[in-house]
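Showing chain A:
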Amino acid sequence: MRPMVEVESLAASFGESAGLSDISFSVGAGELLVLLGPSGAGKTTLLRTIAGFVAATSGHVRIAERDVTCLPPEKRAAVYLHQSPVLFPHLSVAENVAFPLRLRHVVGNRRSERVAELLESMQILELADRLPRTLSGGQRNRVSLARALAASPMVLLLDEPFSGLDPGLRQDVREAIRIVQRTSAPATVVVTHDLDDAALLADRIGVLINGRLCQIGNPREVMTLPSSREIATLVGFTNTLSARADGIGNIETAIGKLRVCGGTVSGSGSLMFRTDGGRLTCDGEFRGRVTAVTTRPGSVTIRLHSAAGELELASESGRLPEPGDEVEFALHRERLVFFPGS
Partner candidate 1 sequence: MKRAGIAISSCFALLVSACNSDRPEIVDRAAIARLPWENVVRLARGSAVTWRMWRGDPSINAYIDHWVVPRLARDYGISLRAVEGQGPEIVNQLVVEREARARGVADLVWINGETFHNLRKAGLLWGPWAGRLPNAAALDSTSPIVMRDFEQPLDGWESPWGRVQFAFIYDTVRTRDPPHSFAELKVWIKKHPGRFTHDQQFTGVAFQTALMYSLSGGAGKFEGGFRPALYKAASARVFGWLEDVLPDFWRAGRDYPLGVAEMHRLFANNEIDFTMSYNQNEVVTKIRQGVLPPTAHALVVTDGTLANAHYVGIPFNAPNPPGAMVVANFLLSPEAQYEKLRAEVWGDGTVLDVAKLTSEWRSRFESLRMDSHAVPPAELTRHAVPEAAPEYRERLADDWKRLVRDRAR
Partner candidate 2 sequence: MRTTPIRWQSSLLLVLVLWTALPISVLVISSIGSGWFYPHLVPTSWSTAAWSELVSDRRLSRSLLTSLWLASLTGGIASIVGFEIGRRVSRTPVPLRYFALAAAFLPVAAPPLALGIGLQYFVLRAGLGGTLTGVWLAHSAVAIGYTTLYFIGVFAVFDRRVEEEARSLGASPLATLARVTLPLHRRQLAEALLLGFLVSWAQVPLTLLIGQGAVESLATSVMSYVHAGQDHLASVAGLLLALPGLVLMGVVGSSIRRFAVATV
């Protein structure tokens, strides 16, 4: 796929927040990259540097093979959308969407047709004459995206579009983003904290920590084989056991010995796995005492105290233990990840 936006060893700093250093990646037309990372990792700074609101101290940004590093925002064909949708308060919805068209001297009924078309695609045609302050959160998001589409951008940069939205609204926004993908297929970069949104939307995921792009790959790869301890905790590896590896697959931990497929580096480190990395079975080789049972929408997790400390496992079967029961559990070898070092 032809890269629509390329970032090459980019570095930038913005006020007190972490400076970006040596970041390189590219996103093809129609592809959606999600940027994950703890807050203050520089995700927004990276987005604003691509958009042109922050000056890169070194490195290059190319959009459709054109070097835009030194160009002002309006000449980059990259539309940046703020966290909560920002509409022009003095213009109606139709006028907001028409704004980019006016700038590109699209006139007369060609423009009004295009506006109607865009509003139609976002299913908000009936809001055409409304003023922004009279719209609901979801409607404002759709207008903002429709307006972005009107600029027919080559690159779409969405800064935390889901933050602060209730589940129903998140679904609505995800749907709107897909429409954008389908209609003008810009290269899209979305910054978010939410793993579900990342998994549902992303063609690829990039993890940013302290201003460095630590890992980039398809969702499954990043979610199951995090390349560092921080990424692992970020993508949901909540259980950590201190362990020693002998280099050929045997791992010694406080709760017992176990094998891991594939060779690992020898030496002490920590073994990490998600709540679905183990399950309660009557003939499990490990023992633990249940301390709490929490039911979350869509999943039940059991918190148990083992020789190696607190662990949290997802429970599949209907039977639920009571806090205080002694249970046995087994670990799925292929879902464990070992990281050497402290």
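The candidates were selected such that all candidates are chains of the complex that A comes from, given by their letters.
Please note the rule applied: contacts are C-beta pairs under 8 Å (C-beta built on N, C-alpha and C of every residue); 3 or more make two chains touch, one makes a residue touch a chain; residues count from 1.
Every value quoted in this text rests on a predicted model; they were computed, and no experiment measured them.
S.K.: Touching chain A in this complex is which of the candidates 1 or 2?
M.R.: Candidate touching chain A in this assembly: 2.
S.K.: What residues on chain A touch candidate 2, complex-wise?
M.R.: Within the complex, chain A contacts candidate 2 at residues 51-53, 72-74, 77-82, 86, 88-90, 99-100, 102-104, 147-148, 150-151.
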